[in-house]
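Presented below is the structure to which this report refers.
Here the complex is missing a single protein chain, while all its other protein chains stay put.
This part shows subunit A:
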Amino acid sequence: MSMQPTSERTLSVDVLARVEGEGGLHLRLRNGKVDDVKLNIFEPPRFYEAFLRGRAMTELPDLTARICGICPVAYQFSACLAIEDACGVTVPDSVRALRRLLYCGEWIESQTLHIYMLHAPDFLGYAGAIEMAKDHGAAVERGLSMKKAGNALMTLVGGRSVHPVNTKIGGFYKMPSVQDMKALRPAIAQGLEDALETVKLVSTFEFPDFERPYLYLSLRPEEGYPIEGGRVVTSRGDNWDVQEFTQHIEEVHVAQSNALHGLLDGEPYVVGPLARYSLNFDRLSPMAQQAAREAGLGETCYNPFKSIIVRAVETVEAFHEALRIIDAWTDGLEPSVPVVPRVGEGFGATEAPRGVCFHRYKIDETGLVTDAQIVPPTSQNQPSIEADLRELAQEWMWMSDEDLTLRAEVAIRNYDPCISCSVHFLNLTVDRG
């Protein structure tokens, strides 16, 4: 077989920028066809599930929070729900409301960071947020101010802006006072205004004409938009209890990734903002619904590039919900209920900013963990990210390598993949040449 160099193209991005954790992308095109697409995840596997065995159930909120520095609340609360399920405990409405409030803080921090610092530069034609800030200073300042409001919410309810320390199985160590809540209110009210402006801003971006027939999966609670719990629903009409999750979701290992790939009855599926929105539009507040409509969104969205608008709409919802909970808050509420260990298995799922975060634990009669399973959102989305890349590369094959690579990177950022993160430090290389 003769080599035809002009028909062979291999595009590689060794280290993806503006995603959480360490990942790379490999795209191989042969004779006008996409030959191979691999999202490489080389963040070392963390063997979390193995190391949780033998730990006390009470340690789980603090231990699992460390899986991610961007979405620790997701891990904490999914772990809490699973253990409470195993022990047959239901937390009171006040604890559930405070969990929702803390979770709003996490959504605000995470979604704002992604919209302004990681994704908007793609649409405005900048290499990153720093370059964008030179021309769009006011927008970046708005993003920082919104993130600061999210940090303040996390600090008040969680005791810390990253890795909250106030949560425990059964509830919280300490309830915030009405006075503290009132002090925070102006920043959250301003955040809501800023979030509405954000929807307007991102709706002016130009989006590639690209839709995919996704199979969506999200939670759906008895009322309200899915955040801190609910049943599992899909766009093909499933409606299960969280306990049935593992009967349908299979995690498979693939060579190029240290993260497992999730499949729903053998099919790739999508979790995260697009899925939540498309399955729960009716649950958004009228204010968020109106913002979505004015931004040109329908009640479902199948264009992954428009996920930035959906994230902005969800940020409106998070601020709106935070205000509602703050305004209804009263003093003197019990911060937690006792959770007595018993032999059993429990299941918990919450909506991390990036999608459903599922936990399953088995515990013994003393409350020691004997088995643990954690299904994070990014591993569930990985097969769909690769499918998007395959289709996108086929559609835009005429583009230059540089443009196609950029488009592929943007497509990965559509999912805001949280490959792994947690600690801040500098890699310093001293060049003395």
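As a convention for this text, a contact is a pair of C-beta atoms (placed from the backbone, for glycine too) under 8 Å apart; a residue touches a chain by one contact, two chains touch by 3 or more; residues count from 1.
Definition applied: contacts and distances are computed from a predicted model.
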Listed names "Sigma-70 family RNA polymerase sigma factor", "ABC transporter ATP-binding protein", "3-isopropylmalate dehydratase large subunit" or "Hydrogenase maturation protease", matching UniProt entry of the absent chain: "Hydrogenase maturation protease"
Contacting the left-out chain in the complete assembly, out of A:D36, A:E141 or A:E211: A:E141
Among A:L27, A:I83, A:A133 or A:I169, the residue in touch with the chain that has been omitted: A:A133
Which residue of A:L25, A:I115 or A:V162 touches the chain not shown here: A:V162
Which residue of A:Q76, A:N151, A:T167 or A:S218 touches the chain not shown here: A:N151
Chain not shown, touching residues in subunit A: 15-22, 43, 63, 66, 69-70, 113, 117, 128-131, 133-134, 137, 140-141, 144, 147-148, 151, 160-163, 421-431
